[in-house]
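Can you keep this structure in mind? I'll have questions shortly.
Note that one protein chain of the assembly has been removed; the remaining protein chains are unaltered in position.
Chains: A, B and C, in written order; residue numbering restarts at 1 for each.
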Amino acid sequence: MAMTGYRINPRSLDLIGFALIAVLILVVFPLMLDVFRLNLVGKYLTYAFVAVGLVLCWGSTGILSLGQGIFFGLGGYCMAAFLKLEASSVANTKIQSTPGIPDFMDWNQITALPYIWMPFKSLPLSLIAVIAVPTLFAFIIGAAMFKRRVGGVYFAIITQAVAAVLTILIIGRQGYTGGINGITDLRTLLGWDIRTDGAKYILYFVCCFLLLGTMFVARFIQMSKLGRILVAVRDQEDRVRFSGYDVANFKIFVFCLASAMAAVGGAMFTLQVGFMSPSFVGIVPSIEMVIFCAVGGRESVLGAVVGTLLVNWVKTSFSEAFPELWLFAMGGLFIGVVLAFPRGLAGLVTDQIIPRLPSGRFWSAAAQPNPAPAE
Amino acid sequence: MSSEKRSGNILIPTRRELLVGAAALSASATLPRLASADAPSTAAVNTTGLAVTDSEVTVGILHSVTGTMAISETGSVEAEKLAIDQINAEGGVLGRKIKFIQEDGASDWPTFAEKAKKLLVQDKCAAVFGCWTSASRKAVLPVFEQYNGMLYYPTFYEGLEQSKNVIYTGQEATQQILAGLDWVTRTQGSKTFYLLGSDYIWPRTSNKIARKHIENHLEGCKVLGEEYFPLGNTQFNSVINKIKLTKPDVIYAIIVGGSNVAFYKQLKAAGIDMSKQVLLTISVTEDEIDGIGGENIAGAYACMKYFQSLDNPNNKAFVEAFHKMWGPKTVIGDVTQAAYLGPNLWRLTAEKAGSFDIDKIAAASPGVEFKGAPEGYVRIHENHHLWSKTRVGRARLDGQFDVVYETKDLVEPNPFPKGYQ
Amino acid sequence: MSSSTDFLLALESVSVSFDGFKAVDGLNLYVDKGELRVIIGPNGAGKTTVLDLICGRTRVSEGSIKFKDQEITGCKEQEIVRRGIGRKFQTPTIYEHLTVFENLELSLPRGRNVVGALFWSRTEEVKARVQEIAAMIYLPDQLGRPAETLSHGQKQWLEIGMLLIQDPELLMLDEPVAGMSVSERQKTAALLNDIIKNRSVIVIEHDMKFVESIAHRVTVLHQGKVLAEGDMQSVQANPKVKEVYLGH
Partner (left out) sequence: MFGDYSFGDLMSILAMQGFAGLILFSVFVLMALGLAIIFGQMGVINMAHGEFMILGAYMTFLTSHIFQTYIPVFYSGYFFVAMAVAFIVSGAAGLATEWLLIRHLYARPLDTLLATWGLSLIMQQAFRSIFGAREVGVELPDWMMGSLQVTDTIEVQINGLFVMGLTLIITGIVAVLMYRSRWGLQVRAVVSNRIMSGAVGIDTRRVDRLTFGLGCGIAGIAGSAFTMIGSTSPSAGQLYIVDTFLVVVFGGAQSLLGTVASALTISQSQSALEFFLTGSMAKVLTLLIVIGLLMLRPQGLFVLKVRR
């Protein structure tokens, strides 16, 4: 594992970095991009929640989870469940044999709303569920694993297996989950149509502020003694134990936190894109999100966000330009980054650029990796 | 102008053979020039700001060319490109050449939604030909309805859907299933069925319909078992054992994608002989057999609306043109043919409506008939599905099908079948 | 023998085996309050394993370990630490890329749970405590330095300091002077004798000169068993010991 190098006055560096990101997503993008592209960026930003979580979980603490898609997905599904119930009012579902329940239930001969769906009739409960369900799930996994001192590759692969199990379950129990189609055709939130351009702008900004908040929390933790302990756990687990800390608890905490962040991202995804699909719970997106984080720099909150934007922008523009060959580019990108900048773009900045620049403060800040604009 | 004439010259290669003293055709041979000559003004044919110029109209092609679904969707892409080429060769639609923008759905539903949006919002496509799995269609449907686009969807699917913004050029479940079941009970005297499927909405809904039909409409028939496997599953020995023990008259298989290969290879290896054991599938087209290998599935029955071996002039010409464009080895399955219908139906509709406007197209669609369809003849129903015949084919060693049965008349599409839900 | 003892630490008939190989075999070991005990023995005698057993890093196969008359076999590492046993490893294990100050701060026995750590504030009291320890371990003016830049000897001291700041009643040091210069060794010896005042210490050491300079009692381990025990002279006089170890 790479180690955090010594940064020149990290706080000021951070502040300006944060400012740059904030300006970029709050001002530059909305001015530069049409609503369709902006909505795309909004979608990318929902992945950034996961990446930020991974910075804490993987970058700081060294716990590589290949199952973050699980929590992104669960969060998204909880949100989708509420919206779906609102969308499938008796009026909207006249043609069904049982009006008033989601269409996919009707297709599967379910004639009454299942109990697990009841809570999602209320928005407050649903919002609680968005955070609570994934976090609880993470807690169960985390407790089981870390108390038993499962770590490293083993943890990574087990989370992968859990993702596989969950995918099969969601697809198999389609009467209750919408199956492989996911939960589609979501329309309104408390009567407010989330599909209009206006709504898309509002949701975009909500997403931005939530993300900035998440980034702040993550950074605050990194800066606190807790943050130092997490790094210590990564590099010197035994010593931490012999300093009287219960390592497992710290790991569980950070894993749950990362999951909660992912869940928020998932919920925002559902709101902005208008549906939730089981493909997120699977393995591929989970690994992709780890890669976003690696590209940006697994130890840098700012880096992770920038990396997420960058990779997705590359992905979209390449796949639009060469629909049949873009995978080459993606694969090349991942390999290149892993080989060339083990600590991602952020590492590139802090290790390569800043030291070479004249006097620290102003420059070091300006040298925060600038994301390629999503255009 | 009746679509009668057009049907003649839809397929350039066929001109020669069809020209034999057909007055209509000699007229239609000159038709392209006419078409471009009296091309209506853009303002007239495009009142909603679609990507239409005086010389060009832009459409979208949206399929997975990467990821697991690329296996199946490639054929559709090829067919749609062929159809567009041919239409352009005849002077295009309303005197405008068709320009297509291709996007990759990457076998990932959210990506499909993203790209669909791009095609409609940014590229202002007049029509989109695409999607394969139900999941991808469900993902893009709200997009098409919100931004008022037109989707031509080629795959046979589970039904339970109907949209102003979609034309379903494949068969819906009842069209594809019922006739086949009736046929198998009638001719093979089958009484007992074992239903298999990949674990997602289409096989489950189709099996549901099949079960209802078997239990409620077929005298003295019953279902011995019903089972589903995760997509991409490659181990079927257990279920094959169950089949051997329950000894059903008919194995009714709706397994998709790579699993097919594993399933049929293992069936063969397990010594289940298709010449004795009746196997009826609605998910295996010539495309799948390419991967399965003819020797592993020869003797099985498939029930759908099109087979490459269909013997009619339209199809001969279509197959020839397809092979000319994509190589003589490429096979053509039911969905590929349905995908080929898309651009043609759209063209006919546009010329019937005299406009590219989505609303006009949607309104004009019902009743549009395509006499040049490789499958013979199709007509768009009020519910935006197609009237089409259903056929049963028996797989040959060479990967082609012998058509052993075809419904006398067109089967009416019925996406919301009463008594089957 | 009575299971209740007035010893600070009591190992009774402790055994552990790795795949059949008995690393420690029916070992009895008693350490008094305020005693500085040195364990010596040839390589593979099981010295480090004994420390591992006491601090819970390795689980005993059989036998009992009592600390202040309480059974600690089966306790988690951090519990044992919290009961007052500190352990230094053979190779200095410190937080390489934190500063000396942060190393000591993290080891301070406060804010050990998640919340406490999250809202930890660096009070004057904390600083004072860190300063005090830093002075003891000869690093008072190195507080700002990244630990990775310290010399090997200084790292050893820092690790000792990280134990001291927890104020344990029993301190276990695995080869504390390994790789130290002569002057550093003297300083370390002084440090240990200084520590002793209010706690017990177990030291594993090869360097006989150093052992003589600090040891109260010496235990000689051989093949996981106690070969001899007593003050330095008697042990050195012991023919068995001569034979297996000191002799040549």
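One rule holds for everything that comes next: a residue touches a chain if its C-beta (ideal position, glycine included) is under 8 Å from a C-beta of that chain, and two chains touch if they have at least 3 such contacts.
The shown structure was predicted, so the numbers you read here are calculated from the model rather than taken from an experiment.
Chemist: Which residue from A:Val165, A:Met223 or A:Ala321 sits in contact with the chain not drawn here?
Modeler: Spelled out, the listed residue whose C-beta touches the missing chain is A:Val165.
Chemist: Of the residues A:Leu64, A:Met105, A:Val247 or A:Met261, which one touches the chain left out of the display?
Modeler: Touching the chain that is not displayed is residue A:Leu64.
Chemist: Identify the residue among A:Gly213, A:Gly331 or A:Pro355 that touches the chain left out of the display.
Modeler: Selected residue, touching the omitted chain: A:Gly331.
Chemist: Which of these, A:Ile70, A:Val290 or A:Val349, touches the one chain of the complex that we don't see?
Modeler: A:Val290
Chemist: Given the full complex, what residues of chain B touch the hidden partner chain?
Modeler: Against the missing chain, chain B presents residues 65-68, 70-71, 73-75, 107, 199, 227-230, 232-235, 237-239, 241-242, 244-245, 257-262, 265-266, 268-271, 287-296, 399.
Chemist: On chain A, what residues meet the omitted chain?
Modeler: 1-2, 64, 144-145, 148-150, 152-154, 156-158, 160-162, 164-165, 168-169, 171-172, 283-284, 287, 290-291, 294, 324-325, 327-328, 330-335, 338-339, 342
Keep this in mind: only the chains that are shown with their structure count from here on.
Chemist: By C-alpha centroids, what is the most central chain here?
Modeler: A
Chemist: So the centre of each chain is just the mean of its C-alpha atoms; given that, what is the distance between chain B and chain C in Å?
Modeler: From the centre of chain B to the centre of chain C is 77 Å.
Chemist: Between chain A and chain C, what distance separates the C-alpha centroids? Give it in angstrom.
Modeler: Taking the mean C-alpha position of each chain, the two centres sit 45 Å apart.
Chemist: So what's the Cα centroid distance for chain A and chain B, whole Å?
Modeler: Inter-chain centre distance comes to 38 Å.
Chemist: I need the residues of chain B touching at least two other chains; which ones are they?
Modeler: Within chain B, no residue contacts more than one other chain.
Chemist: Mark out which residues of chain A touch at least two other chains, giving numbers and ranges.
Modeler: If we look for residues of chain A contacting two or more partner chains, we find none.
Chemist: Over in the complex, which chain A residues touch chain C? Could you list them?
Modeler: Residue list for chain A touching chain C: 3-6, 221, 224-226, 228-229, 231-232, 235-236, 238-247, 249-250, 253.
Chemist: Which bits of chain C are touching chain A when the two form their complex?
Modeler: Where chain C meets chain A, its residues are 55, 57, 76-78, 81-82, 86-87, 89, 93-98, 102, 105-107, 109, 111-114, 117-120, 146, 162, 166.
Chemist: Using the touch definition up top, name the residues of chain A that touch chain B in the complex.
Modeler: Within the complex, chain A touches chain B at residues 34, 36, 39-40, 43, 95, 97, 103-104, 106-109, 168, 171-172, 174, 179-182, 184-187, 195, 273-275, 277, 279-280, 316, 319-320, 323-324, 326-327.
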